[in-house]
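The following block contains the structure, expressed as structure tokens.
Rest of the complex left out; these chains stay put.
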Amino acid sequence: MKVDLNADLGEGFGPWPMGADAAMMDVISSANIACGFHAGDPDQMLKSMSAAVARGVGLGAHPGFPDLQGFGRRQMHMSHAEVANMVTYQTGAAVAMARAAGGSLRHVKLHGALANMAADDAALARAAYEGALRADPGLIVMVIASTAQEEAALSLCAPIAREIFADRAYLPNARLQDRRVAGAVIHDPQIVATRILKMLREGAIIAEDGTRIPTPIDTICLHGDTPHAVEIAQNLRKSLEAEGVTIAAF
Amino acid sequence: MKVDLNADLGEGFGPWPMGADAAMMDVISSANIACGFHAGDPDQMLKSMSAAVARGVGLGAHPGFPDLQGFGRRQMHMSHAEVANMVTYQTGAAVAMARAAGGSLRHVKLHGALANMAADDAALARAAYEGALRADPGLIVMVIASTAQEEAALSLCAPIAREIFADRAYLPNARLQDRRVAGAVIHDPQIVATRILKMLREGAIIAEDGTRIPTPIDTICLHGDTPHAVEIAQNLRKSLEAEGVTIAAF
């Protein structure tokens, strides 16, 4: 068995750092780098991408809404053309920064409210992915498994990597439990490892109510900005490797 | 004789248009497109670049300082690394938008205060051009002829296009007369045409005091946002063609 571990990194801006980028880089195999609209700036992008290249971590663009103050987590209602164009712009910037870092961009993953809206709306997701592929037609599209994101990427015949979340409770429809609900975020590293191993073995997302949603699982999303994030990530990697799972970029 | 005509276009932002882009596109052979930091946004970039591609006008990135309110015309003191990174970012975005427009980026030209500072400071210019070439090592660097910009681009062994200004009075050191000085901007289309023809024939910038600064002249900068800009541009093109000068991208 083989799986990729990914995390959203490079999420500082200007004088403000965020997350434990350096520690996370040692655990993951793919990094989703903020592109300057919701977080990240050219200097942060180069720094984060250079660190990823030095460790052989795969580089991804992580485009989001143009809302620094809201960290791209507030819904914005833009036309599909506007979404496509802003994703092309951000992804193109990321392609260039990856080159400046001595690497090359391999994948794209949507951020925050844009990702959430695209998980529900295949037309929006398709606009965003078309935008990304205009910047680089060879990109792998990282999608939230079993959502409209996946449907949109498949309709574009783009190579995809299906993602599940390490520390988030699932609803029976394969969507994440709202963060504000108790139990939505799993903080115990051992529980995180056990359930992810189970999902990998069964080839399915397993919702809190026991519902199984069969899906290929190509990558597991780790958070880098929560308390215990690094501990959870390190423990998951160790547990997976102990069970013979190879960690490698898709 | 052959020369390129260039103009700074795509300088609107969001709901605000600027300049007579459509009319200018019919006159020029190269367009310098604002990249979102001092003007331009992803939608404007796509629109301007698509118009340029439709007319066979060469596409250039026109990166500037991150200062929308000041239109990139206010000096900002950034480190060389910051300048390089922000130019890589903007140029990468322009590479992607050019692709989305069905074309490809051919050149880069610095904007506003960044361009002025780089015309005086070869190390700054070099940082900016290195930033652009990291995004695309095949770009032609458009430089203000006989300034530190040219020196910097040559030191990088980059292919260059040397630019003179159609409607601006020159000082004996090849720099432009300050806009606030009377006579700094030439408004008479016929005078513009006459002096540019003279410079092309003599292979030299001719300052107001008569000083000749010999230089290859690859491109002539036309303004698109001044009164009579279109008339000046059209007249210059007609006058050049009447004298047998071919207008074509470098």
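General remarks:
The letters A and B name the chains in turn, as written, and every chain counts its residues from 1.
Everything below uses one rule, namely that a contact is a pair of C-beta atoms (placed from the backbone, for glycine too) under 8 Å apart; a residue touches a chain by one contact, two chains touch by 3 or more.
Predicted, not measured: the structure shown is a model, and the values here were computed from it.
This homomeric assembly is drawn with 2 chains in place; in total, the structure file defines 4 copies of the chain.
Here, only the chains that are shown with their structure count from here on.
The geometric centre of chain A is 39 Å away from that of chain B, both derived from CA atoms. Across the interface of their complex, chain B is touched by residues 36, 42-43, 45-46, 81-82, 85-86, 88-97, 99-100, 131, 134-136 of chain A.
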